[in-house]
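Here's a slice of the assembly, chains where they normally sit.
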Amino acid sequence: MNKKTNLIDILNKLKRMPQIVTPKDASLILGYTGVSPYSHIVDAGSGSGFLCIFLAYYCNKGKVVTYEKRHDFAEVARNNVKSSGLKNIWIKEKDILEGIEEKNVDLITLDMKNAEEVVKNAFQVLKPDGWLVVYSPYIEQVIDVRNEIENFSFTEKKTVENIVREWRVGRHTLPEVSGVMHTGWLTLARKF
Amino acid sequence: MNKKTNLIDILNKLKRMPQIVTPKDASLILGYTGVSPYSHIVDAGSGSGFLCIFLAYYCNKGKVVTYEKRHDFAEVARNNVKSSGLKNIWIKEKDILEGIEEKNVDLITLDMKNAEEVVKNAFQVLKPDGWLVVYSPYIEQVIDVRNEIENFSFTEKKTVENIVREWRVGRHTLPEVSGVMHTGWLTLARKF
Amino acid sequence: MNKKTNLIDILNKLKRMPQIVTPKDASLILGYTGVSPYSHIVDAGSGSGFLCIFLAYYCNKGKVVTYEKRHDFAEVARNNVKSSGLKNIWIKEKDILEGIEEKNVDLITLDMKNAEEVVKNAFQVLKPDGWLVVYSPYIEQVIDVRNEIENFSFTEKKTVENIVREWRVGRHTLPEVSGVMHTGWLTLARKF
């Protein structure tokens, strides 16, 4: 695709697996970390690649390295990245629990089980003022991650949930009667 | 500031007036429109300039023209834009109700009273597939805008509210007991 | 049924039509008005009778008169009231817009179109300190009712929406991923 192609139009053409990080949550990562378009980003696990594509699209002068240990997921992510036309994404078919090879990272995003086990390595490879963001569908994961974050010199620690309520507007105006009540929590922390 | 400076660090240094578009709402504009970093954007009214700075920061290969009819607000916006270090923002001290001078626009964002009166001109200057986004603190404004949008060939029409709930996590885990319940609605529509 | 039968068990056996006032909203009427078990209550329209049964159940030493202008709905309500076993409900197959025959009323509940046209008569037949409660699925109805309420000596005016989010708790704890985002607004006002 053309580099000026709209991101939503790109995403709508990709293969979608369950439990992608939704645009509302992906965009909040930009809104709350303020990472620059020149950022070096590390992401794990890739899943279908939606989050790394989202970040690489807006951090177009930077690059995103994304780790995925499952071969089948990495294949989907590779195809989706190829379809996206973005040139600043590298997929590593590896378990990030075995180590992070990058240095001086501006942002690390984790959407994976046992994310708390990555916190220590994440802290080490982050630049000062760099951000760690963890996406957790379950509150137990949030608690584990926040507990682990307490062991390192992070600041600006914050956990949020983001609820978007769609409205029907017209002759009768009201919130949609049913909809998505929950996707996941975002936990943010910044290296001091 | 350096072009790699984090956006949050930039915003925190700016002069802040009441009723800015918050990062959660500004970032949702990216998340839901998917406008590219190469976008030409028109914004009104500038207010303190937070929204146009947010958009210009991530649309760093594009440009943002922002209209502000009040001299005092335009002054604040000019100073804030200058402090931000961003070079791709133009402030016009004009009332956008008198006309939009730009053409082939990818995104128009409106955070102003009587936004419904801008819809017609917005439709005309938008590119096909370009987005109109209106931020409305009051539901009456939402209804007026949606009614006017019905008069033109817009598609993907959507109105949302975005509630971010912060959580306290630790030995005791719970949502913050009190917090912001409402900022405004975002209405989105795409030129067919 | 026995007078000690649980209300939920009663309600579960009744014929249910769309758009009943749900238990979360019905119970909030008690919670926010604090009407006594000895209250004289007027209700309109009956619909399937769920709200009047709820109120009559807890206001067991008082009575509820419920107006329903549609014959088919009144039939459903009559059957449901009969099944409930409650003896303190009177169904009037009449349009409440034609007048309220009761006097010295403690609580008037309205779940009907054009509820704003009942406000004047409601004010007249309410006791001092009596409550008017209007259930409105649409915001336009809320606005119409609140505007009309301003014309009379009401106090403690309040409009609320009540969102109940169900949680999955276990090995993984999280809010239900999808659910009911909206039923209706409750507007409350108390005769001065």
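Labels for the chains are A, B and C, by order of writing; each one numbers its residues from 1.
Assume a contact is a pair of C-beta atoms (placed from the backbone, for glycine too) under 8 Å apart; a residue touches a chain by one contact, two chains touch by 3 or more.
Note that this is a predicted model, so its numbers are computed, not measured.
Peer 1: What is the total copy count for the complex if 3 chains are drawn?
Peer 2: Copies present in the complete complex number 4.
Simple rule for what comes next: only the chains that are shown with their structure count from here on.
Peer 1: Would you mind checking which pair of chains has the most C-beta pairs in contact?
Peer 2: A-B
Peer 1: Centroid of chain A to centroid of chain B, CA atoms only: how many Å?
Peer 2: Roughly 23 Å, centre to centre.
Peer 1: What is the distance in Å between the mean C-alpha positions of chain B and chain C?
Peer 2: One centre to the other, that is 41 Å.
Peer 1: Nearest whole angstrom, what separates the Cα centre of chain A from the Cα centre of chain C?
Peer 2: Centre separation, chain A to chain C: 45 Å.
Peer 1: Chain B: which residues touch two or more other chains?
Peer 2: 139, 143
Peer 1: Taking the touch rule as given, give the residues of chain B at its contact with chain A in the complex, in rising order.
Peer 2: 3-11, 23-24, 26-28, 30-39, 54, 57-58, 60-61, 129, 139, 142-143, 146-147, 158-167, 169-170, 173, 175, 185, 187
Peer 1: How about chain C: which of its residues touch chain A in the complex?
Peer 2: Contact set of chain C toward chain A: 137-140, 165, 171-184.
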